[in-house]
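Note that one protein chain of the assembly has been removed; the remaining protein chains are unaltered in position.
Moving on to chain A:
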């Protein structure tokens, strides 16, 4: 919300700063937060992970720094590597499923286990420093229900990726076109306990639907901070930009559109202008 209008141009510059920051401020390292979960956490960080042994320790380290009273919940599913062991050694609450849970289902599982007033969602393959996660937590502490990543995906070409297009149109039909392509689909994002109660943990497995529902229910939805995730996990996403996954995400968006149209009426609340339909018989 604060960065209205400048986010698209900014993406590139922020990306370089994000990677440089830990080097530029080594002071932070001196005050490492304890590697255990707080018994009465204010913030719950939810991290779905699937064979992320290489990154999970760094991801948890970033998550620990968001708040002094913080718990980290790692949902390890369908992993054959050391992800769960490493997460445990980092003091995280580790929930293990032998089988893969399914795309984004880990978010629901994590949300059910969470005890905090603020729920921060990120991913096991995204190493993000605490400084880049705190804005989301702060926004929710300051009254937001959904604090979204101010990231709309690549929008420089004339014809965007189908998912990017879907996100933009969903917001448009929700009457929130200023959110551009920002959505609960992208991590990191934070939600309030109230949002969890209103939406229910199950819906979080289908982020576009949860996003639409949140707006329809009148929750406070804002884009707070840009973390250029498209750049950070470009390699992995490129592989998984498969037809199957894309199809599921597109379907979630279309279902969300259907829900919006059902709730707001067949014209999504837009008027008919001067059109006089009764003239054509």
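Convention: contacts are C-beta pairs under 8 Å (C-beta built on N, C-alpha and C of every residue); 3 or more make two chains touch, one makes a residue touch a chain; residues count from 1.
In the analysis below, contacts and distances are computed from a predicted model.
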Worksheet, complete the sentence: Should one name the undisplayed chain from "RNA polymerase sigma-70 factor, ECF subfamily", "Urea ABC transporter membrane protein", "4,4'-diaponeurosporenoate glycosyltransferase" or "Spore gernimation protein" using UniProt, the answer is "4,4'-diaponeurosporenoate glycosyltransferase"
Worksheet item: Who touches the missing chain here, A:44, A:122, A:152 or A:185?
Response: A:152
Worksheet, complete the sentence: Considering the complete complex, of A:88, A:103, A:193 or A:231, the missing chain is touched by A:103
Worksheet, complete the sentence: Note that chain A touches the chain not displayed via residues 8, 50-51, 77-78, 99-105, 152, 155-160, 162, 164-166, 168-169, 172-173, 177, 180, 205, 236, 239-240, 242, 244-245, 248, 251, 254-255, 257-258, 261, 266-280
